[in-house]
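Shown below is the structure under consideration.
As you look at this complex, bear in mind that one protein chain is not there, while each of the others sits in place.
Take a look at chain A:
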Amino acid sequence: MSGRTITRAQLSERVYEEVGLSRNESAELLEMVLDEISTALSEGEAVKISSFGSFSVRQKGERIGRNPKTGEEVPILPRKVLVFRPSQLLKSQINDSAKNGSGQHH
């Protein structure tokens, strides 16, 4: 387990190596992918990426919360939350490498 953080830069570099578009266009394509997913979700559409996982939007009802500092009751407004459900394949990919790899615990 290396524990690094991958960002847009490394992802678009991989796209650049894979397809042979310019670096600029690779970055743009990555942005478009995220943009299409975000737009679909904001329109209430679930997004299913086979062998990776699915994203869906869940509506949460209003509930009473509490300001932990003041103890004051505040209503938490009804809102939408995004839920990611990893595919079986992604789950097993992550567990196989955790077992065979560095054998880390926590």
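Simple rule for what comes next: a residue touches a chain if its C-beta (ideal position, glycine included) is under 8 Å from a C-beta of that chain, and two chains touch if they have at least 3 such contacts; residues count from 1.
What we mean here is this: contacts and distances are computed from a predicted model.
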From "Quinol:cytochrome C oxidoreductase", "ABC transporter permease", "1,2-phenylacetyl-CoA epoxidase subunit PaaA" or "Integration host factor subunit beta", the hidden chain's UniProt protein name: "Integration host factor subunit beta"
Residues from chain A at the interface with the omitted partner, ascending: 1-8, 10-11, 14-15, 18-19, 21, 26, 29-30, 32-34, 36-38, 40-42, 45-53, 55, 57, 76-82, 84, 86, 90-91, 93-98, 101-102, 104-106
